[in-house]
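Below is one structure, written out as structure tokens; comments come after it.
For this depiction, one protein chain was excluded, whereas all remaining protein chains were kept in their positions.
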Amino acid sequence: MNSPPHSWPVIGHAWAIHLLAQALNSGRVAHAYLFTGPEGIGKTTLARAFAQALLCREDTAPCQVCSTCRRVQAGHHPDVWVVEPERGLLRVEQVREVVREASRRPVEATYRVFILTHLEQAHPAAANALLKTLEEPSPRTVLVLTASAQDVILPTLVSRCQTLALRPVPEATLVQALGERGVDPTRARVLARLSGGRPGHALRMMEDAHFWQRRDEAFNLVRTFAESSSRWIRLEAAEQYARQEPETLAEALELLLSIYRDVLVWQAGQSDAIRHVDKEAEIAQLADLLSQEAVRTMAQRIAHVLGQVRTPINVRLALDVLFLHAPSAKTP
Amino acid sequence: MAQALYRKYRSQTFEEVIGQEHVTTTLRNALREGRIAHAYLFSGPRGTGKTSTARILAKAVNCLHPDPAQRPDNSCPICVAVNEGRLVDLVEMDAASHTSVDHIRELIERVSVAPAEARYKVYVIDEAHMLSNAAFNALLKTLEEPPPHVIFILATTEPHKIPETVLSRCQRFDFRRIAAHRIVEHLAHILAQEGRDAERAALEHIAFAAEGCMRDAVSLLDQLLSFGGERITLEQVESVLGMVPAATLARFVDAMMARDPGQMIAQVQELITQGTDLRQFSQQLVRYLRDVLLVRVGGREVLPDLPAERAAVLERQAQGLSPAFLVQAIKRLNAVASEVRSGVDVQLALELALVEVVSASRTAEEQQPAVASASSAGQAPAETPAEAVTAPTPPAGDAEALERLRRQWKQVIQWFREHRRFKIQAALGSARPVQVMGDQVELVFKNQFSLDMVQRPENLRQVELVISQVLGSTYKVACFLEADYQPGQTTSTGATAAPPPSKSRMSEVLEDDLVQEAVKRGGRIINIQ
Partner (left out) sequence: MITVLHGDEEFSRSEALVAIRREAMGEPGVGDLNVHVLEGPVDVPALQALADPPPFLGDRRVIILYDWLSQLKGGGEGVAVRDALAAYLPRVPETSHVVFVESTLVPENHPLMPVLSRLVQEGRAELRAFTLPPPRERRDFLLRWTRDRARGLGIELEPQALTFLVDILGPNLRLLYQELVKLRTYAGEGGVITRADVEHLVPYTREARVFDLIVAMGQRNARTALQLLQGTLAGGQHPLQVLALLARQYRIYIGLKELDAQGVPPEEMAGRLGIPPWTVRRDLRVARRLSWMYLERTMEQLHLLDEHIKQGRIDPVLGIQLLVLHLCLRS
């Protein structure tokens, strides 16, 4: 679907913007929307932009320059509420407050917009409290819910919303957006691919000053493992990694995983599909040194450990075992 | 702001309820004869009309129309009050949000009070299975001695959670999943009323996706309509709903059939370029493979709601994939699809799963025709694990074994290619089976190099295992140089270290899930004790 250009402050998702704009222009705005998609794909960003579009009075809505648009962007508009889970839980009191406020008329604007994020983290009582409002909404109220996917929230909630499933943003769009923010083209491609089409993720990596350095470290580690079958080297590496905080450890493991995956892809003869596009030579070398089966197995193992990183396991031990399996040229 | 379609077109009379004729006929008869039960239980999947029928019944028992056969007439003051949600004597309760015994007690206290306006007080309890045990007990008392002017209607998607004591005091009706063609009819009706239009294929896909749930289908239609557009096309349905086009799924599965890991990665790349949500894709792929499996095993009839253009493709693909492969693939991909933790790299997980799945060994059964036949009834299987439908029956004699091996020789070589044992593959390419004597297969090789390669202990073991699997019985392999070979020779120039394992033991090992897991993780069957 070729969508006309727009002024919404959103990277990608042109089709969704087009549909929402059309609904707005034809006066068929629903009382509840559900935006789904993985973390960092732009659900809340889109929701905020939608709120701007609803409230902005200019012809070029959302114009981004009027007081309304600016206040929505900054989170200060009295008719736009953003409600997020606290410490991983969306509580019933939070929803009750929304329900109360939703019954009031807008303070200034034509609509009152309530954005509730991470609905998969809603306490069951909170989800239920939301049902009534969705069934019998007040006029001029628009609710925008966001969730990682449709099937992790109450079906009765889903059936009362218009769902927009946000999908990964095309590489070209994301690369252009990063370019507009000053990232060099090759690196933009790397970030776009690593982020899996998730603008939020890509922007975060862009803003991380140490990202490229950490990536180089990861490549060094994989190469070290490949060139030496020494167990002690692996155990030492495990010790170093184990000292990190769970968040940074997870990111480091993800980088390692992405490298092994690139090797696997190269070995399967799909060199265009690698993510670290600026590291072709290194990857080709690794592909030559390591056996396919070993690489695949290692990738699976890293994925497995990633799932455990935030649970109460002996992290050091898990990493010991993981790295001991890191393949070298000698691994069959 | 527009009213939701599913509310606007909610059935208001018994005739309008779709797909539950056995229920509506009985209820209408009951009304005509004045034989109304004190308690009803409507059970069945969501979106099949339970709550709607409950409301219609509530209207009908109280409707003021003189002719019972015409109730509900939707015009008398009672019916209108119900439709506007303001009849005091109709109490609708969602057990999901009111599970506590206190709520029920409150309800029950008011039960004995006579109705304010209507003939009957009707209590509709939705999601009734969510009531606590204490609440059920309180309810039971009233059901045991119901006041004459009260009717209870319980609705639930999980009747097995309702205590039997309550069940036996209700007149129970099971609501069926609604057939796709009836959903399509209803959607077409709504479109006509709304003055809009849609491609037939688009409606069929909506119906298929709804899986027998009318409410889901109507909600989907609602979304499509609200986003404008002249005529709803199949493309729009797929695009707005994030559904991968059926053609893409079909192409993907065709690629899977080629068993090439490289192709799998390329396919995933293509999906990404098209902007597909991979997690959703995985879910749809799982369902697609499940449909292929169903058609493979049960024939086209087990999927009566399948849109026409999909059926032919599915049937073709079903011929080329074994049930065992499909079951494994579905399980492996389902793990990816049901991964709900945010932040997991779905692309990577999917790629790994696909590579793993297509690298698994091809079973001999995939050479055999589709629709696995039943093993003859009445035969007692052995005490040990019975023969799988997938394993071929052992050959009757040496000649038959040789013949079979010759026919399948290409597949044997293929196996090694798929498992990246290129050296063995190449070596076997210069060899052929020439004789079978007892439990020994004799191969002749064109050159010494190939013979030496295959005779390496670890390689020989693998060759023996594969040949044994193909033939359905344990065989040793003896290797000869073509130039040296004379038929009838029984001394083998190869050596096998241990006596071959028994057949059942071998099947056990090869099919043992645990071992397969280990093999997947890079282990290898070193030796079978």
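Order of writing sets the labels: A and B. Residues in every chain begin at 1.
Just so we're on the same page, contacts are C-beta pairs under 8 Å (C-beta built on N, C-alpha and C of every residue); 3 or more make two chains touch, one makes a residue touch a chain.
All values derive from a computational prediction rather than experimental measurement.
Which of B:Val17, B:Ala30 or B:Leu314 sits in contact with the chain that's absent?
Only one listed residue reaches the unshown chain, and that is B:Ala30.
Please identify which residue in B:Ile330, B:Val344, B:Ala431 or B:Val477 touches the non-displayed chain.
Considering the complete complex, B:Ile330 is the one touching the chain left out.
If the hidden chain were put back, which of B:Ser11, B:Thr142 or B:Thr157 would touch it?
Counting the whole complex, the residue in contact with the absent chain is B:Thr157.
For the chain left off this view, which of B:His103, B:His149 or B:Arg176 is in contact with it?
Considering the complete complex, B:Arg176 is the one touching the chain left out.
Give me the chain B residues in contact with the hidden chain, please.
Touching the missing chain: residues 22, 25-26, 29-30, 33, 35, 37, 43-45, 48, 157-160, 167-177, 211-212, 286-287, 290, 293-294, 297-299, 301-302, 323-324, 327, 330-331, 334-335, 338, 340, 371-375, 377, 380-391, 507, 511.
In the analysis below, only the chains that are shown with their structure count from here on.
Can you list the residues on chain B that touch chain A in the complex?
1-2, 4, 6, 46-47, 94, 96-97, 215-216, 219, 222-223, 226-228, 239-242, 261-262, 264-266, 268-269, 272-273, 275-280, 340-349, 351-352, 355-356, 420, 520-522
In their complex, what parts of chain A are in touch with chain B?
1, 15, 19, 22-23, 26, 28-31, 37-40, 120, 128-129, 131, 137, 139, 148-149, 152, 155-156, 159-160, 162-163, 165-171, 196-197, 254, 257-258, 261, 264-265, 268-270, 272-273, 292-294, 296-297, 299-301, 303, 306-307, 325
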